[in-house]
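Heads up, one of the protein chains got dropped from this complex, but the rest are sitting where they should.
Read from first to last, the chains carry the letters A and B; within each, the first residue is number 1.
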Amino acid sequence: MSHPDPIPTMPRSVPGLFQRVLGGGLVLTLGAVMLVIARDYPMGRLYDMGPGFVPVWTGVALCLMGLAILIADLRPQPDLAMPGLHWRGLIFVSASILAFAGLIQPAGLVPAMFAAVAISKFGDSTNRVLPILIYAALAALGGWALFLVALELPIRAFWR
Amino acid sequence: MLEQFMMGLGVVMQPSVLVYALAGVVIGQLIGVLPGIGAITAISLLLPITFHLDATSSIILLAGIYYGSQYGGSIASILLNLPGTPSSVVTCLEGYPMAQKGRAGLALFIAAFSSFIGGMIGVALVVAAAIPMASIALRFGAAEYAMLVVLGLIAASLIGTGSQLRSFAMVLVGIALGLVGADTTTGFYRFVGMPELADGISLVSLAMGLFGVSEIIRSVNSEAPRQTKIAVSMRDILPTRAEFKEITGPILRGAGIGSFFGALPGTGAAIASFMAYAVEKRVSRRPGEFGTGHLPGIAAPESSNNAAAQTSFIPTLTLGVPGDAVMALMIGALVLNGVIPGPRLMVDQPTLFWGVIASFFIGNLILLLINIPLIRLWVLLLRIPYRKLYPVIIIMICVGVYSHRTSVVDVVLTLGFGILGYLLKNVRFEPAPILLGFVLGPLFEENFRRAMLLNGGDFTVFATRPISGTLLACTVALLVYSLASGLAARRRARRAATPS
Partner (left out) sequence: MLKTLFAALPLAMALSLPAAAQSTYPDHTIRIVHGFAAGGNADTVSRIIADALSQDLGQPVVVEARPGAGGTVASGYVAQQEADGYTLQLLVGGHPVAAALYNSLPFDSLEDFTFISTVGQFPFFVGAQHGRFASIQEVIDAARANPRSIRIGHAGVGSTQHLTGELLGLETGVQFLHVPYQGGAAATTALMGGEIDLVIDAGTVILGQADAGVFDALAVTSGARWDDRPDVPTLAETVAPGFDVLSWTGIGAPAGLPDDIAETLNAAVNRALQDEGVRERILALGASPAGSTGEAFRAMVERQIATWTRVIDAAEIERR
């Protein structure tokens, strides 16, 4: 946890049972997805492994682990309560990083940094538009000075 | 040996050489602080400069960047839960909780101090035992590597605290992520999907995502003030006598583990720091305190990764074979200056060989001297409210990850791992074992299959080769011991529970 007293941004709305199966279910799903993708990989044998050997057995082990965790978690435990999802964080951090990824090649580093900072800043519900834009401009300037002037990373500042 | 080392010191102390040692460690420190921008990026950018320098100064400069970055890497780990270098991921585990308890200054001091001692022990080993260590390293073939990894995985994942089931599941997730890319043995594409993934997921984007991005997601709109009172007086930064005593053993063990993994080609500072942490957790009498800001959990990995950074020069300087990509760059810089590294380097170019090694000594000293005063400055960073800081952290992560392979896919993946790490933590999974599985899994598979290929599918090779057999025996002993002590603990717990 990041802070002494994390405040959930959403009231807990998921049912208790659903919460309890989530952990094991996630692992089980990962294992199952692996097995589906790896189903046609050549297996070989233990002494002459094909490229599919380790993926398939890792997938199987993940499924077993997922099941074991599911079973263990089905017993009600007091500390299992899940904090609510930080929706604002999820949405704005995602949008910010995706904006950076989308802009860095066509538009260059400075616009990408500006957009990423501005968008992520909106994740903080107390911010207003003008201060955000000023902050983003300053951050982009600082980033330009650090990454392009001081470190001379081979990234284009703008579109050409 | 000492005589030659003194000669080397003479070389480094010339102002015209010293300036490169200084420049190297300062740049390295900065690069290490910046998350994602690794030593490789910095060294390859500076490579053309070395065209205009002599070989000794070039290597002293580039080497300083490398081990300097190991010092800097712990700073962002402790302050922001953001590993500056892959080898400082482990430092997050104890360093960040300490910072949250208002003890960032102490954590930073211990990191710098352990780094210094670890680095010095590494240097001492390079001076005293480079040749024998190199010849031991050469005796590690595929079977030995495979068994070493098994021992490491067992040691690290059988730790008797928390939910073993859960941490083992995360190791498996790490192994699964490590499978992405072209299979080393056959070239077969596994879980690739797009060509950008053919060389696998990058450790940088995995570590940045699981630790950095997930932390930001969790904290963006948090209303809690970042920190009310921050201790910056020297008294709060320096450890007490008891605390010093507590970290002595971990520092020494960490340095030993780091020196070993550093000298082995193909393993390095990241694996060393994980192993050092795992060993501390295992030998500790209070394993329950790990994860809450336990000092040995910072001291051991920091000592370990710096020792590894120094001893990783052993195969490079004595055999002329690079153990990893950074060392390949060092060899490149030597070659471009007309120096062919190899067994003859020590004989043919004594001033270069010993000058470089003496520069490690000086460089570590400089790093300690610049790091201690900087601690108070770094701690002040915590006074900035998180809401003012996180957008800047986001762009540092993005630029760092992007610059690593010039890959947009890596940036998007980092976000993906951030969300994954966030969700996993919400359902009580810790992300650290994922990285352990990620670095060790592919190493095991590659070497196991190579051992089978070389020995016609004969399993006895693991037991009959002396080093591999010893490692196997250690693994079995550890398993038996863990099971037995686990059973004993359960029996004790039951006995204690019955009367009440």
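Here is the rule we go by: a residue touches a chain if its C-beta (ideal position, glycine included) is under 8 Å from a C-beta of that chain, and two chains touch if they have at least 3 such contacts.
This one's a predicted model, so the numbers in the text were calculated from it and none came from an experiment.
J.: Among the options B:Pro132, B:Gly288, B:Pro343 or B:Pro385, which residue touches the chain absent from this view?
T.: Among B:Pro132, B:Gly288, B:Pro343 or B:Pro385, only B:Pro343 touches the chain that is not shown.
J.: Pick from B:Gly102, B:Gly249 or B:Gly332: which residue touches the chain that isn't shown?
T.: Reading the full complex, the residue touching the unseen chain is B:Gly332.
J.: From the list B:Ala142, B:Leu179 or B:Ala207, which touches the chain that is not on show?
T.: Touches the omitted chain: B:Ala142.
J.: Please give every residue of subunit B in contact with the chain that is not shown.
T.: 23, 27, 40-41, 43-49, 51-52, 138-142, 182-189, 195-199, 265-266, 315, 319-323, 325-326, 328-329, 332, 335-338, 340-344, 405-407, 446, 450, 453-454
J.: Tell me which stretches of subunit A touch the chain missing from the display.
T.: Here the touching residues of subunit A are 149-152, 154, 156, 160.
Note that in this section only the chains that are shown with their structure count from here on.
J.: Which stretch or stretches of subunit B touch subunit A in the complex?
T.: Per the touch definition, subunit B meets subunit A at residues 34, 37, 41-42, 45, 81, 100, 163, 165-166, 168-169, 172-173, 175-176, 179, 183, 185-186, 188, 190-191, 213, 215-224, 226, 386-388, 390-392, 394-395, 397-399, 402-403, 406, 408, 411-412, 414-415, 418-419, 422-424, 426-429, 441, 445, 448-449, 452-453, 457-459.
J.: Please output the residues of subunit A touching subunit B within their complex, sorted ascending.
T.: Residues 1-7, 9, 22-23, 26-27, 30, 34, 37-38, 41-42, 45, 47-52, 54-55, 58-59, 61-62, 65-66, 68-69, 72, 80, 82-83, 85-86, 88-90, 92-94, 96-98, 100-102, 104-105, 109, 112-113, 116-117, 120-121, 123-127, 135-136, 139, 142-143, 146-147, 151-155 of subunit A touch subunit B in their complex.
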